[in-house]
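In this view, the complex is presented without one of its protein chains, the others remaining in place.
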Amino acid sequence: MTNHWIDYKNSDVIMCIGLNTAENHPISMKWINRAREDNGCTFIVVDPRFTRTAALADIYAPVRPGTDIAFIGGIIKYVLDNNLYNEAYVANYTNASYLVDPGYDFDPDTGFFSSWDGAKYTKSSWVYQKDGSGNVIKDPTLTDPNCVFQLLKDHYARYTPAMVSTVTGCPQDTFLEVAQTFASTGTVGKAGGISYAMGITQHTYGSQNCRILCVLQLLLGNMGIPGGGVNAQRGEANVQGSTDMGMLFHLLPGYVGMPQQGSHATLQDYVDKEVTPLAPSYWMNKDKFLISMLKAWFGDYATADNEFCYQYIPKLDGTNRSHMAIIEKMHAGEVKGAFAWGQNFAVGGPKAGREREALDKLDWLVAIDIFETETAAFWKRPGVNPSSINTEVFLLPAANSYEKEGTIANSGRWIQWRYQAVEPPGQAKSDLWIADELFKRIRGLYASEGGAFPDPILEMNWDYGTGEPDIAQVAAEINGYDIASGSLFTSFGSLKNDGTTACGCWIYCGYYESWGNPACKRRDFTTDPGGTGLFPSWAFAWPLNRRIIYNRCSCDPAGNPWNPDLWIVRWNGSSWETRDVPDFGAGTTAPSVTAQAPFIMLGPERQGRLFAAGMAEGPFPEHYEPKESPVSNALNNLQNNPCLVVWGSDFAAVGDPNYPYICSTYRVSEHWQSGIMTRNCPWLNELMPNMFVEISTTLASAKCISNGDMVEVSTVRGAITAIACVTNRLQPLNGVEVIGMPWHWGYAGMSQGPSANMLTAHVGDANTSIPEYKAFLANIRKVG
Amino acid sequence: MADEKDFSITISRRTFLKVTGTVGLVSSFYVIFGTEESLAKKGPPQPVPEPPKLIWSEEVPTICCYCSCGCGALCGVEDGEVVAVVGDPDHPINGGTLCSKGASLLNLRRTYDAYRNLVLNPERLTQVLYRAPGGTDWQTLDWNTALNMIAARVKATRDAYFEETADVGGSPVTVNRTKAIAHWGSAAIDNEENYLMHKLMRSLGVINFDHHARL
Partner (left out) sequence: MSKVLVDTSKCTACRGCQSACKNWNQLPAELTRFTGSYENPPAFLPYTWCRVTFNEYMEGGAVKWYFAKLQCMHCAEPACMNICPEGAISRTFLGSVTRDWDKCVGCGKCGEVCPHQVPKVSSLKKMMKCDFCYDRTSAGEPPACVATCPSGALTFGDDTSILAAASARASQIGGTVYGEDNLFVYVLLRNKSDYKIEPGPLNPGSGPGGGGPGGGGGPKPKDAGAQGAGGNEDAGGGNADEDTKGGVKKQAAAG
């Protein structure tokens, strides 16, 4: 989230798209209802299903799964055609004025952008025009046909209301009502917020779905302001924090990229390729973050002479090692042993049947959880003979969230401390203890026996005491400290690239800045400057306790708040007054200077990117169909994202009569993720006891299915049987029926049922490899 | 070492407890039904229409472990055991409210049996479980044995499949990695824990490394 939960109360219009907030983030409705009551906020819900969120919407717009780019692209066209954008914002805070290489083009006849080499985009034409000194050429009038603004206009000219309706199935008048309502927030002083979740991201073009929300918000001047923003409502309590900790193959903590063998052989190579080119954005300091992390990890062993132990970090081999890729490599026998730490992909992973089979190929699996998971119990899944599976499995009992202490980060980036209320039951232990013990024992083996390149293990800075590790030591290491004095940092501005500072995760600098009363434990619920809802003295928000990021954009270039009644930073004529932590050089730096770099992390432009060359499949989001779709792409002649990642060939073709319906998966209020932490809760099972499948009354009637019947849903990849829920909350969209199903069930725990992911596929987003859970083709029939 | 009690300095007392205190009901309210200790005193569970009133003497702040709203909750603790988990009224985000999942946080540890006794959730894992190759059921292990076995397997796999260098365009590049171990971290556990897991795995050279954020 660029903003945070309480900030929803500041919105004039809220649009939830690809997000069922009332069901999956129920507390958000406290603030959305507050905005509706206090500000007369209009609440828009865009969703294929009429959900519990839609039940409270002022405007509900149904859309076919996977057509969000068409829908938002249509709003962008509406905003541009009717001059409803915030002109000063667009001209000053975005790259609208930048001139792009004349060779750049998009051809709807082929569906390709320029610079396609037959296998990928070389992006050679996706560049800005530069003058002789290397400076980007700009047209502040935004009229040059090669400027980003005109290219944007041109790109979305095809996204007419009629086209939007054709592609999405949303009635034109409903679409126009949404467009008009949301575009009204382009008026200076109005705030429109967009919230999204996995309905946006879990597509083969999920990143572009997110991108197009950003483009719309930049046009309307909604980024960086209270009540605005693009708010990713994350699915798990600490998925923000675990991502901050870099728990992804391509990341180190703090979003510092992992070294690649092809381009980062040495630390100097890394700096030359990943740091220097990002100047003058704040990422120009990335070497300080990386070297400080290496100092935190390898202590005195890390010196300038040995590249601060840079070579102790493994290098990626250039292949995809995201979730689906790992499973496929496991299937192929490359992976021998695995840790599944609080993770249950035997239910939550796509194409779950194949994921379960992959576990059969392992020599050993270590699962750590509070309940038995389907992943740990894969060898006793239905339909297999355990004695034929030779994987050795360890299932370690973990402490639950109130049986240990530590921090988690919510969607608004608030890092909050959780205290230990009780000891874990029986022999259960905290994950911290398990990780500590494992490392110590592995190091012990290497110390006594030697082995393959033991140096990173033997020289790792790892001393958190005996027994339960001292979590304060871990937190202090993440926070960062001056090596000579040991004093804890309050800001990553203190980090250096000379080996004198240590910091495990630079963006967490300041969260544990004091041994006695660290910021993440603060509980001041009364301080709320101006009633803005920032609560700056409650816990800590990264970065630097900033609650709304890009907050320079909350003021016009002269430093006057767009909405003077709801200001978070403002120029008083001689200096900046701040309620939030400014993300620009505040103090007495003139507004004309700070207005040049309102997006400090976006290097090198430091401006909001309407045109983004960093994306794999195009600098502007373009509509493609899901990998499996019943219809042809109406917006261009290319059916699918040409850059999507895919494994296998088990897909239904366009118009396959055997799989005529779109299927989409989702969650319900009463369960969570793969269900391990809810299907073992009797109170929740009472509320939502069984797996079910939602279909429209029209589909039910065509298939002779009555409410409560058992039905089989099948795809090319598998079939499951569940209880039918026949409802008017699903409607055919332009004649296409949609089948909906939650994905919470599996074969372990108190409440058991079929897994929706037996039906999904190994195909994912071009930029992130996130699986396309949200749209695939299926059939349905009544059984029994 | 973090002071376990340091929240009590800043946490405000619940109005409810204040009120019950002023009307002199504290002693009768401080009776807990269903702890293992009280059950032992009572003998076998007996059907009763109503347990004694629910009350606790200590409130420990936590943050809900389900969605990412970050709602505050209070664990009501009595005699070293959680007896209820309720919304934290001081929390700026949720102001004491909780949804169906948040209001069921107690169930992650304890459930009510049919006699309205509060018992350990019978599904909780309380022992290290091990399943041998070809095994048809779990068996139990002690921690020491299990951790040593795991460490040995990690080392054997790493040593057998470790790559110190790779050929890049005809030149060797130091890579120090193993492709034979995979690791999934977790969005359900704490930052500090994920951080240690990250250090542990990268020190081993693990590059098959992912988690919920991708799913």
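Labels A and B are assigned to the chains in the order they are written; within every chain, residues are numbered from 1.
Note that in this section a residue touches a chain if its C-beta (ideal position, glycine included) is under 8 Å from a C-beta of that chain, and two chains touch if they have at least 3 such contacts.
What you are looking at is a predicted structure, and each value in this text was computed from that prediction instead of being measured.
Note that the undisplayed chain, when the full complex is considered, contacts A, B.
From the set A:34, A:331, A:703 or A:782, the residue in touch with the chain omitted from the display is A:34, counting the whole complex. Of the candidate positions B:94, B:127 or B:203, contact with the hidden chain is made by B:94.
Residues 15-16, 19-20, 23, 25, 29, 33-34, 47-51, 53-54, 84-87, 89, 94, 96-104, 106, 111-119, 122-123 of subunit B touch the missing chain (whole complex, contact as defined above).
Where subunit A meets the omitted chain, the residues involved are 22-23, 26-27, 29-30, 33-34, 37, 50, 52-56, 60, 668-670, 682-692, 697, 707-708, 723-729, 731, 750-753.
Just so we're on the same page, only the chains that are shown with their structure count from here on.
Computed centre separation for the pair subunit A/subunit B is 24 angstrom, with centres defined by C-alpha atoms. Subunit B meets subunit A in the complex at residues 1-2, 4, 6-7, 10-11, 60-72, 75, 77, 80-82, 85, 90-95, 97-105, 107-109, 111-112, 120-121, 123-136, 138, 141-143, 146-155, 157-162, 164, 166, 168, 173-215.
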